[in-house]
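Below you'll find the structure, written out as structure tokens, and then a few comments.
All protein chains but one are shown at their positions in the complex.
Right after this comes chain A.
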Amino acid sequence: MALSADESSRLAELLTSRATQVTQRWTEVMAGQLRGRLSQAELVRQVQELHRALTDALGKGAADLTAEEATELRAVLAELSRGQARQGFSATETASSIFGLKDALLAELEADQSVGTLRDYVAFSGLVDQMGLFTFESFVRTRESLIADQAEQLLELSTPVVKLWEGVVAVPLVGTLDSARAQVVMERLLQTLVDTGSPYAIIDITGVPAVDTQVAQHILKTVVAARLMGADCIISGIRPQIAQTIVALGIEFGDIATKASLADALRHVLRLTGVETSRRQPRREA
């Protein structure tokens, strides 16, 4: 679908001579697509930048979008779609705003009724299609990197190990426990046990929405690993439905202590370590 040198120079000339009309029509189409979520000034700036980059590329004789001469045009397109992806526009809206150029070109070419017009229009629209697809691709790439970033942040946010008492640490698990997260939780818990020298760990699963055999397997592995290192694990925060699921699935926790709430688990550990807690006697006025 490459443009011949002749066609690209004709298109460059058309874009230069009818610059105002083309950008105006293009801006209108884009504004219709984006329905006022982008300010008019911003739109005009984007369209003019695209128009300038496109004219430059064609003026240098770029045959298609992959050509060396079109490097700047690609950068502008990538920048545009990155911005729109981050602002929450859909992929269709982003690509359609590029396809708006077709409307603008058609309006200009219709005025000129010579024989080559149709051929020119088909060639031009091939280039516009390429631009649209390129935008689409960089849009998806931006979204994917956003998702990857967020997944990583989530992984870091969701696995804190907190110290409850001297020698007692707890891991409040929140959210679904998949293999990757289970691995992170396990490593972090064991490392904290070593760093703090705590012989007791409480794994609280109040925030885990569902416990299936796989999740149970991950938790059991963590407990066994902690035991190998010489620390004892207690599982707490088992909700009534989860208790029923565990029994229905036939999951055996063996001799691992399980408690209904974190408070119970802490009390259990304190009793094991011999810490006594008592209410302070109210002071009596003499």
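Here is the rule we go by: a residue touches a chain if its C-beta (ideal position, glycine included) is under 8 Å from a C-beta of that chain, and two chains touch if they have at least 3 such contacts; residues count from 1.
Methods note: contacts and distances are computed from a predicted model.
S.K.: Write down which listed name, "Putative branched-subunit amino acid permease", "Nitrate transporter", "NADH-quinone oxidoreductase subunit H" or "RsbT antagonist protein RsbS", is the UniProt protein name of the chain that is not shown.
M.R.: This omitted chain is identified in its UniProt record as "RsbT antagonist protein RsbS".
S.K.: For the full complex, which residue in A:Glu187, A:Asp212 or A:Glu252 touches the chain that was left out?
M.R.: A:Glu187
S.K.: Which of A:Leu38, A:Ala231 or A:Leu266 touches the chain that is not shown?
M.R.: Here the residue in touch with the unshown chain is A:Ala231.
S.K.: Go through chain A and note every residue touching the omitted chain.
M.R.: 186-187, 190-191, 193-194, 197-199, 221, 224-231, 272-274
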